[in-house]
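Yeah, one chain of the complex is gone here, protein chain that is, but the others are all in their spots.
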Amino acid sequence: MAVPPDNWEPRIVGFLCNWCAYQGADLAGTSRMTYAPNVRIVRVMCTGRIDPTFVLKAFQSGADGVIVAGCHPGDCHYTEGNYNTMRRTALLRRLLSQMGIEPERFRLEWVSAGEGAKWAQIADEMAAAIKAKGPLAWWENVREA
Amino acid sequence: MAESENGSDEVKIGVYICHCGSNIAGTVDVEDLTAFAQEQGAVVVARNYKFLCSEPGQALIAKDIEELGLNRVVVAACSPRMHEPTFRHVCQSAGLNPYQLHMPNIREQCSWVHKNGATGKAKALVSAAISRAYYLEPLERREVLVTPAVLVVGGGIAGIQAALKVADAGHKVYLVEREPSIGGHMIQLDKTFPTLDCSACILTPRMAAVKAHPDIELMTYSEVVGVQGFVGNFRVTIRRKPRYVDESLCTGCGICQEKCPWTADSEFDCGLGQRKAIYTPFPQAVPNVPVIDPEHCVYIQKEGKCGACLKFCERGAIDFKQTEETVEVEVGAIIVATGYDLMDPSAISRLGYKRFPNVITSMEFERLCSATGPTGGHLVVNGKEPKSVAIIHCVGSRDQKYHTYCSRVCCMYGLKFSHLIKEKIEDAQVYEFYIDMRCYGKGFEEFYQRAASEGVTFIRGRPSQVTDFALNEGEKGKLVVTCENTLVGAVMRVPVDMVILCPAMEARPDAKEVARLFNLSQSADGFLLEKHAKLEPVATANDGIFVVGCAQGPKDIPDTVAQALAGAAEALALIDRGRVELEAATAFVNEAACSGCKVCVTLCPYSAITFSETEKLSHINEALCKGCGVCVAACPAGAIVARHFTDQQILAEVEALLVDARPATAAI
Amino acid sequence: MSYVYYPGCSLNGTARECEESIQAVMRALGVKWTELEDWNCCGAAVATGVSYLLSLALPARNLALSERAESDLVTGCSRCYMNLIRSQHYMQHNANLKDNVNAVLAETGVQYSGKARLRHLLDVIINDVGLDVVAERVTRPLDGLQVAAYYGCCQGMWTYAQFDSVEDPTCFDRLLATLGAEVVHYPLKTACCGGTLSMSKREVGSNLIGDLLLAAVAADADCIITACPLCMFNLNSFQNEAGKAKGTKFHIPVLFVTQLMGLAFSLPPKSVGLHRNMVPPDPLYKKIAAGAESSGEAVAAGPK
Partner (left out) sequence: MNAQVCLTPRSEPVQVMKDPLGNSFEFCYQCGLCTASCRTAYAMKYTPRQVMNLLQLGCADEAVASGSGLLCTACYSCTFRCPRGVAVTDMMAAIQRLNLARNQAHRDIRRFYRSFMRTVERHGRFHEVEFLARYFAPNPVLLVEEIRLGLSLLAKGKVNLNPPKMASRKAMAAMFRKAEEIEGRP
């Protein structure tokens, strides 16, 4: 694996639903919690809108990790969009592993509008985990496999 | 960048970066960010400004739209949940479709949460916003009429006040209450702080007014079980439990309750007193119509044995054939006032609740003090008048094992209790065990002074236990409260005859179901979440639904009433406008691409998608669609398009979000 | 279920009667275990006063040994149990700490991974063996014997958190009731006995012990039952000093829980080390015999 430069910082794309996770991330801001700046957020109305190709596109464009975050199961603003996400994610995970993208690089999380601290913690954890893994080099993993 | 979709007019993007005073500019290098934005393709102008939401800030954008012919606007500022409506309005007023705006969030999700790296992240966010904005399309918003009626859920003081105010404005109100009577917790209280008004005396006229109001339809012993529709047009399903008493025939004479031979613990009196199997919870109940509790009614339990009430009711109002009913009502707005519960302090076993009969909760004390209570207002525990009483504050509040928050009312009602005890038993010793006295309201500090002047003893310290272990003769037969008197720095043992616990006010155990039913969020403490802590105190994430009173968090009666009236004002504003704009960001089916697989039909939570067997195509009813996009992501043919969240827009955003990443390897 | 048994230091010496009774009773209940090989001192209440790291590493070594044995680690000493679970808990929540502990453990050739399963003797008796099995084994019910169930503090706070209520544990009451004893209301059941203060700060230790004895006497208890060897030592050995502190004289037998179980199982008193108790438990024998007699009569009278 290529050795990352010293100042390398992972780039992580977060797809957050408008009603819970995005509000949770906003709450982390209003509460002035400090967390790693590596996660960049894309707002969608519901995690159910997230087409697996969005995640693949993120990795293809140079993301080192992707987080999908939505309402807790049962709390979806659209009743059950997040259940669809859950099902889709299982398939997506398999696809990612076949492509040589390590499981740590993709996370599905439930963050409610009141869980600002949880969002900050997830962002920190994810940044630390990806930093430990180094830059994404899926093509290398695929070749090795 | 390439030409826009229709190829006719050139894309002209204006980028505006807000300093938000120092909120953004203190962390993000706004000049650098502006220069960066200026370099992006299709960007005609990039500016930064101290406060874009201010009038001159808005004018700046409007002027550029008009003079430079901008057709896309990117405002990098606070969360779009804050100011998207503001800047959409700016676009509209300058002649641009409001959906041609995009707002990257560089405050809540950038400058406020990062110490280092905020500028770099802001650049990525702005770059993504520009790319997304490039593909934005104008959308048309539709308007629908608002049903001029309001549903109020919960008949405590909050629900009563809200219902009366809406009805006084001449609109129909449905007031739904789960219990047999309205009145809520407030009607259980004896006196109210700091004025010492008799709680029932000030509340019962309001309850009677609800009953008498021609525009209020009161449904007690009923629960909301379903909510469909959207702001302005809700369809609500209400389940009415059988009372086994015909409300239209009953005169409330009370003979049935007199004759009923079966008793149960009275919920209203916190189990300190008894009620019959057919009962009104308290004498001033509204409606003054009893219910039969099927668990304790022998006629119901043993199929026809007893029937005393049947025999004695002269009006023939007893009706054991009643069954559960479901009614549907249509309303334009909903006010949720479902209240709170007191925590059960037996969870903190060291404080002795349920182990010693003379350890009681604050609500039990209210009932003991009340003239309508089980002792007729005589303060008696264990058959004796207590000569010394300990009042323990913060039981389960300000404690991360139970509830981190302060319950806000205990300090004041603790003082009220001291006063009431002193009033009833002149030579009683009263000890207030507190951590901090929080007497912040109007007349509160004065009341604190008054209690102190009446000889109440204040001990600053959280007691560790209530025990019956006596170390000396003086403690024998007493309860001993141990704590550190933190102002002295010494452990104290205080022998008393009675202990009153002030348990935390907590979200009701079914708050989660309520949140789900009305599609609301809960804050971390379990209470229902308002839209904005300061500026939208009663609105929620679900338009047209408002939350008031203790369902939103612990508060005292004046604050509850203020919120109730705020909720009424919100509902009235919505109804009086008469029309409401619907979400334009809905989905539609690209018929040419639809393969007719019907996957989308089953997925739609709003039944907005129908399948035409003749055309072999799916159709989306845009009045029902809420734009969640589940069908869009699921469509195997990619035939469904989510307006304002198109694949093209999102993919462009993702790609540009990673503008600073090393080029994706061409290895594959 | 396989167990390795960690006796701890005091059970080899000052708490020998506890050890004898534990072994005898567990044998009677059919529990098989082997002693944890090469175990070391858990640091007792002393290590924390000298080295934070050692206070975690000493217990961790025993946890690591039990992982190697792939068995549940059972201890009958509350202080050992507390030190073990504290070490486990801290390492679970702080990876850096765990690394440091493992660096120390490396000196003795073991490593702690986090898999160890720690069990308290009472937990094994009540939840693995079961009270129904205990009841079957009771041949001399302790009818009429009034006992104060003294849970002790570090048990209350750490041990019972694992299988009972922290603040108001009841497992002990249930076990003693199974033996036929009457458990009296003992308000100080989770109050601390003062631990090593009885040695290092005598006047404070005696005062705390005095309160415990006073409460038991006030509750009309015939004896105090404990599940902690240190409580056992303190309550037995310092009744004179405690009496002086409280201006009275104490003479109340204090038994380890398995000693009382042994009596109910009709095991010979010597086999459960009752002859070693500092306060001789003789008055109890009389009371149990009297109880057995009266119930014996009732049985004899029953069938007719």
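Which chain is which? They are A, B and C, in the order written, and residues in each are numbered from 1.
We adopt the following convention: a contact is a pair of C-beta atoms (placed from the backbone, for glycine too) under 8 Å apart; a residue touches a chain by one contact, two chains touch by 3 or more.
Everything numeric here is computed off the predicted structure, so don't read it as measured data.
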| item | value |
| --- | --- |
| Neighbouring shown chains of the undisplayed chain, as defined at the top | B, C |
| Residue among C:Val166, C:Val184 or C:Val217 touching the omitted chain | C:Val166 |
| Touching the absent chain when the full complex is considered, from B:Pro80, B:Pro463 or B:Pro605 | B:Pro463 |
| Residues from subunit C at the interface with the omitted partner, ascending | 9-10, 12-17, 37-41, 43-55, 57-58, 61, 82, 90, 93-94, 96-97, 100, 103-109, 153-154, 156-158, 161, 166, 191-192, 194-197, 199-201, 203-204, 208, 211, 237, 275-278 |
| Touching residues on subunit B - with respect to the absent chain | 394, 398-401, 435, 460-465, 482-486, 489-491 |
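To be clear about the criterion, only the chains that are shown with their structure count from here on.
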| item | value |
| --- | --- |
| Gap in Å, rounded to a whole number, between the CA centres of subunit C and subunit A | 50 |
| CA centroid of subunit A to CA centroid of subunit B, Å | 30 |
| Complex contacts: residues of subunit B adjacent to subunit A | 79-81, 105, 107-110, 112-118, 120-121, 124-125, 128, 512, 515-516, 519, 521-525, 529, 533, 541-542, 585, 603, 605-606, 626-630, 632-634, 642, 645, 647, 650-651, 653-655, 657-658, 660-665, 667-668 |
| Touching residues on subunit C, where the partner in the complex is subunit B | 165, 167-168, 185, 187-188, 211, 214-215, 218 |
| For the subunit B and subunit C complex, residues of the former touching the latter | 348-350, 467-471 |
